[in-house]
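With one protein chain removed, the remaining protein chains of the complex are shown where they sit.
Letters are used for the chains, namely A, B and C, taken in the order the chains are written, and counting of residues starts over at 1 for each.
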Amino acid sequence: MFLGRVAGTVWSTVKWPETRGLKLLLVRPYRLGDLAPGELRAGAEASEPTDDLVVCADLLDAGPGDDVLVAFGHAARVAVSEKLAPGAKPNVPIDAAVVAVVDRVELEGEARR
Amino acid sequence: MWMGRVVGRLWATRQAASLAGRKLLLVRPETASGAESRRLIVAVDGLDAGPGDRVIVARGSRVRDLTVGAEVADKDVVIGIVDGHELGRS
Amino acid sequence: MILGRVVGEVWATRRDARLARAKLLVVRPTGIYEPAFGETASGETASGGRHLVATDDLDAGIGDQVVVCLGAPARASAGGNDVPVDAAVMAVVDRAEIDLPALGAAGAGPGIRRKLSEALG
Partner (left out) sequence: MIRGTVVGQVWATRKARGLEGHKLLVVAARDAEGRSTGRLVVAVDVLDAGAGEDVTVAFGSGARNVLRPGPENRDLLCDAAVAAIVEGAG
């Protein structure tokens, strides 16, 4: 899982049937410093999301500006499974989904947001 | 998943049997600043996307199994054609 | 599994119901972390390539060195295959030894060796 900030929304109609009705967000992942310890506190890197965009399914009603926790792979399909019929297998062809909207992140003693 | 622009199609003179009859697209991912990355991804298309289209591509064997079929060699699959997107506002 | 150091904790009120009680830690991987999935737009910096968030029920804290497991075993430890989790803390490290000459023999340059030895403290 990783932390990112919601940057926007993407709409698509021509989708595989299982993905219809899913809200898709554009998320910019955070980068939390590099290898060297100590860099995290000092670096401005920790506060700005990257230029990357990840498309994520969202059932938690996150919106632009929100910090979110995103899971990949099977975990993402499981996250959207509550939209499906009870007991149905999570057979949605997606690979990323929002699993939590973040209130606060504490990094080595310093609280952010 | 990520969003990218279809920049072309790919045909092969020789290919794995599991790719026969499959339409392969060349897709360049887009970044938040709107720039296209230097990266080029070959994705299988089952939605009839074409050059110039913005698409959403998902990766993984399970995604592939659920869409284009378990026998396909490529694990990057076009799962949506983008109608529109918006950055910065809800 | 990967080795990393806990650098933070995440609080979230709105979360998937199956994550209701999970403690979420921010982990900075030791060495280069290439997720099996989750490659993104630019590719040069795979999403989450520099950090990951893992569930924890071993009571690890900021500063602890941990072993993080990815994928299905992580879900199993977090409660089952229908829990939307892809990473979990599997061990709190007492001691880790990296044999720098062996790393050198593996072809790691001095830059990588220095960074890894720093990251391991």
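As a convention for this text, contacts are C-beta pairs under 8 Å (C-beta built on N, C-alpha and C of every residue); 3 or more make two chains touch, one makes a residue touch a chain.
Fair warning: this is a prediction, and the values are worked out from it, not measured in the lab.
Put simply, the hidden chain is in touch with C once you look at the whole complex.
Taking the complete complex into account, C:2 is the one of C:2, C:53 or C:85 that touches the chain left out.
Where chain C meets the omitted chain, the residues involved are 1-3, 29-34, 36, 58-60, 67, 69-74, 76-77, 88, 90-103, 105-109, 112, 116.
As a working rule, only the chains that are shown with their structure count from here on.
Taking each chain's centre as the mean of its CA atoms, B is the chain most distant from chain C. Nearest to the overall CA centre, using the mean of each chain's CA atoms, is chain A.
No other pair of chains has as many C-beta pairs in contact as A-C. Per-chain CA centroids place chain B at a distance of 29 Å from chain C. Rounded to a whole number, the gap between the C-alpha centres of chain A and chain C is 17 angstrom. Once the centre of each chain is set as its mean CA position, chain A and chain B turn out to be 20 Å apart. In chain A, the positions touching at least two other chains are 50-54, 73-74, 95-96. Touching two or more other chains at once are residues 37, 40-42 of chain C.
Residues of chain C touching chain A in their complex: 5, 7-19, 24, 26, 28, 30-31, 35-38, 40-42, 45, 47-54, 62-63, 71-72, 75, 81-87, 115-116, 118-119, 121. Within the complex formed with chain C, the chain A residues making contact are 1-4, 29-37, 40, 50-54, 59-62, 69-76, 78-79, 81-82, 90, 95-97, 99-109. By the touch rule above, chain B contacts chain A in their complex via residues 1-3, 29-33, 35, 46-49, 56, 58-60, 62-63, 66-67, 77, 79-90.
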